[in-house]
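In this view, the complex is presented without one of its protein chains, the others remaining in place.
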Amino acid sequence: MLLIGNYIVLGFRKLFKVMLFSSVSQLHHAFKSRQLKVVDFLKQTLAHIHKTDAEFNAFLSLSETPGLMASAETLDIAYDRGENLPLLAGIPIAIKDNICIQSQKTTCASKMLSEFISPYDATVIQKLRSHHVLMVGKTNMDEFAMGSSTENSAFFPSKNPWNRECVPGGSSGGSAVAVASGQSVISLGSDTGGSIRQPAAFCGIVGLKPTYGLVSRYGLVAFASSLDQIGPFARTVEDAAILLEAIAGKDPHDATSASYSFIKPSFENLSIKGLKIGLPQELFSDAISDDVKQTVLTAVEVLKSEGALVETVSMSSFQAALSAYYIIAPAEASSNLARFDGVRYTYRSENPETLSDLFKKSRGQGFGSEVKRRIILGTYVLSSGYYDAYYLKAQKLRTLIKEDFKRIFNTFDVILSPTTPSTAFKFGAHLQNPLAMYMADIATIPANMAGLPSLSIPCGFSSEKLPIGMQLTGKAFDDALLLKIGHVFQSKTTHHQRYPEGVFHGV
Amino acid sequence: MTLKEEQLDIVLSLAQLDISQEEKTQYLTQLQSILNQMTALDQFDLGQIPPFETGSLTSSELREDKVEPSKDLMLGVNAPHWELHCFRVPKII
Partner (left out) sequence: MVFETVIGLEVHAQLKTQSKLFCACSVAFGASANQQVCPVCLGLPGALPVLNKQAVYFGIIAGLMLNCRINRHSVFARKNYFYPDLPKGYQISQFELPLCEKGYLDILDQRRIGITRIHLEEDAGKLNHIGSNSIAGAQGSLVDLNRASTPLIEIVSEPDLRSGQEARAYMELLKTIVEHAGICDGNLEEGSLRADANISLRPMGSTTYGTRTEVKNLNSFRSLEMAIQVEVERQKNILLSGGTIVQETRNFDEATQSTTSLRSKTNAHDYRYFPEPDLPPLVLTEALIQDIQNTLPEHPQKKKARYLNDYHLSESDCKVLLQDIQLDAYFRETLEKGAHLAPKDICNWVIGDLTAVLKEAHSTFSTTPIQPEMLCELLTLIHQGTISGKMAKDILVTMQQSGQRPKALVDKMGGGQISDESELRGIVDAILDQNLEVVVKVKSGKSNSADFLIGQIMKATKGKAKPDLARALLLEQIEKRVL
C-alpha cells in the first residue's frame, strides 16, 4: 500500500492511473518527498499521451526532445538536494497552439501557419519557464481560435474523452481534452467568446477566462484583440489558481495589460456565507436545455446550503450580446489576419504571377472556410457605408453590457449561469449551420464583451453521462473571489474527481 | 439588409480572398442569415451611448525611447521566398 496525498493506492496499475489525475500540490509534494521522480512522471505522461492521442487527437505536436528530458533530470537533482522549487516545477503542461513558443511550431491549427516556427516566446511562456514547468506539446484548436467544437482545425478534430462521438468544445478543445484525459495536469487555452469555458464545461474540467488585461497577450496569435485572454485549464480550482498566478501580471510588451497582479488566495477556512449571487433570467431561458438548467440549479443549492444568497436578475443587454459579438470579433479578426499574406512567414500559393495573385490565392487556399466566413463578415461590417450600422452600434451595445454588469454588481457579488446551452454535441451537428454553432456561446460571450473574469466549474452530468459546467462571472480583477467560490463548491462536491473511465480502456 | 453578390465581390477584394463560385453562393446565404440576426441590436436605444473603448482599464504607460538590439528572428527559415536578405514578392502590376 502506498500513500500519495489523500489516495490509498492498491497496486501499480491503479497507482499509475491515479497519479495522472493528481493535482499540482499532490505532485509537488510527491516530488519534494522524493516519492516520485520528475523524470518518471514525465515518462508516464508521455506514454499515456502516446497511448491515447491516436484516438483523442488532443495534440498537434509534442515536444519530446532531449532538452525536455534534460530539464526533468535537472529538476530531480534539485529536488534531491532539497532545493526550494516553485509549486509548478516539473509539472507537465499542454499549450494551445496559438501561443508562441520559441523554436517550436505555432500553427493555430491552420494551413496558413502549418510550417511556421516562432522565433520568440510569448510572455506567458517566459513566465512558465521561470516556474520550471515541463511544456510537453501544443494542442489542437479551431483554426485561428474561430469555432466552438475544434472541428474547424485544418488538421483533424479532437474527441471528447467522455464520449468519442462528441466534440470537446472549442476553440481550445485540445487543451481541454489533454487535462480531462490525464494527458497533462494543467494546460493553457485562450478565450475570446467562451473558448476556454465552453470546452471546460464539455469536458468536465475547470476553465478560467481572467479579467481582460490580467494576463499578457504578447505572443498570443490575435483573433479579436479587445476580447482575447489566455487562461488556465485544470481539474481543480486550486490548480487553476496556481497556474493563473504563474502567468498573470503587467507586461511592458502589452499596452493593454493591467497594473494588477494576481496572488493565489488562501483556500483555508473559506466561507461564502452572505455571498450574493445573481442568476440572469436571460441565461436560464428556453435556449438552455432542461438537463443543463436542472443540473446547474441543483449546484446552486449546494452554494445556498453554504450560506450564499441567490436571486434572479435581469440583464436585458444579454439578448443582443451574441449579435454584437459576431460583429466586433470578426471585425477585429479581419484586420488581425491581414498579416497572413504569403509574404514573410506563411503558406504561399504556388507560382504566383502577380502580387494580387500572391495575396488572394495564398489567403484563399491557406484559410479554412470558417475563418474566411468571419473575415468576410468582419470586412463587411467595417466597410464604408456599413461601419455605423454595424460596428459602431455593436460597440455601443458593448457599453450597455458593461453598464448592465456594473448595475448588478452594485448589489451582487457574482453572476451565475450555465456555461453552455447544452452538453457536448455530436460531430457534424452544426457544421452546416454556422448560426447554430454561434449559439453555443450565448452564456459565455457577455463576460468577454465587458472584460470581466469568468470561471467554469464542473457541476454535474447529464442523463447521457456528459459533463455540465456552471459559470461564475465577477467584477473586474475579482478573479480571486471566483476561485474561492469554486473551491468551496469543489470541497462539497465530487464531480471534478471523476475522470472518463474510457480513457484507460481500449487504447 | 439584403447582401448582394456585387457587395460580396467588393468585400472579397478588400480582404484579398479568392474563393470558388460555390463558396460564394454558400457564404452569401450564410452571411445573410447571420446579418439578419443583427436586428437584435435595434431593440436598444443606442443613440447617446458612447462606444466601448479598449484599454480604458489600463493606464497609457508609454515606452522610453531606448534601442534594444535585434535578435535572430529566423527570417530566412520562415520566409517563402528569401533573396538577398529580403522577402521577395512577384511583380506588383
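Here the chain labels run A and B in written order, and each chain numbers its own residues starting at 1.
Convention: a contact is a pair of C-beta atoms (placed from the backbone, for glycine too) under 8 Å apart; a residue touches a chain by one contact, two chains touch by 3 or more.
Fair warning: this is a prediction, and the values are worked out from it, not measured in the lab.
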Q: Pick out which of A:T256, A:T295 or A:Q490 touches the chain that's been left out of the picture.
A: A:T256
Q: Based on the whole complex, identify which of A:Y391, A:F412 or A:Y499 touches the chain you can't see.
A: A:Y391
Q) So which of A:D76, A:E151, A:D191 or A:D341 would be touching the chain we can't see? A) A:D341
**Q.** Of A:S22, A:T52, A:S71 or A:T106, the one touching the omitted chain in the full complex
**A.** A:T106
Q. For chain A, which residues reach the chain that was dropped from this view?
A. 98-100, 106, 108, 113, 116, 118-120, 122, 217-222, 224-226, 252-256, 331-332, 334-335, 337-341, 343-345, 355, 359, 379, 382-384, 387, 391
Q: For the chain that got dropped from the picture, name the residues of chain B it touches.
A: 10, 13-14, 16, 53-56, 58-60, 62-68, 70-71, 73, 75, 83-93
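Keep this in mind: only the chains that are shown with their structure count from here on.
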Q. Taking each chain's centre as the mean of its CA atoms, how far is chain A from chain B in angstrom?
A. 24
Q: Spell out the part of chain B that touches chain A in their complex, as residue ranges.
A: 1, 3, 7-8, 10-12, 14-19, 23, 27, 30-31, 33-34, 37-38, 40-41, 43-44, 46, 49-52, 54-55, 57-61, 63, 71-75, 77-81, 87, 89-93
Q) Can you name the residues of chain A that touch chain B in the complex? A) 103, 115-117, 119-120, 212-213, 225-226, 252, 255-259, 317, 319-320, 322-324, 326-327, 334, 338, 341-348, 352-361, 363-365, 367, 369, 372-373, 375-377, 379-380, 383, 389-390, 392-400, 402, 434-435, 438, 449, 451, 476
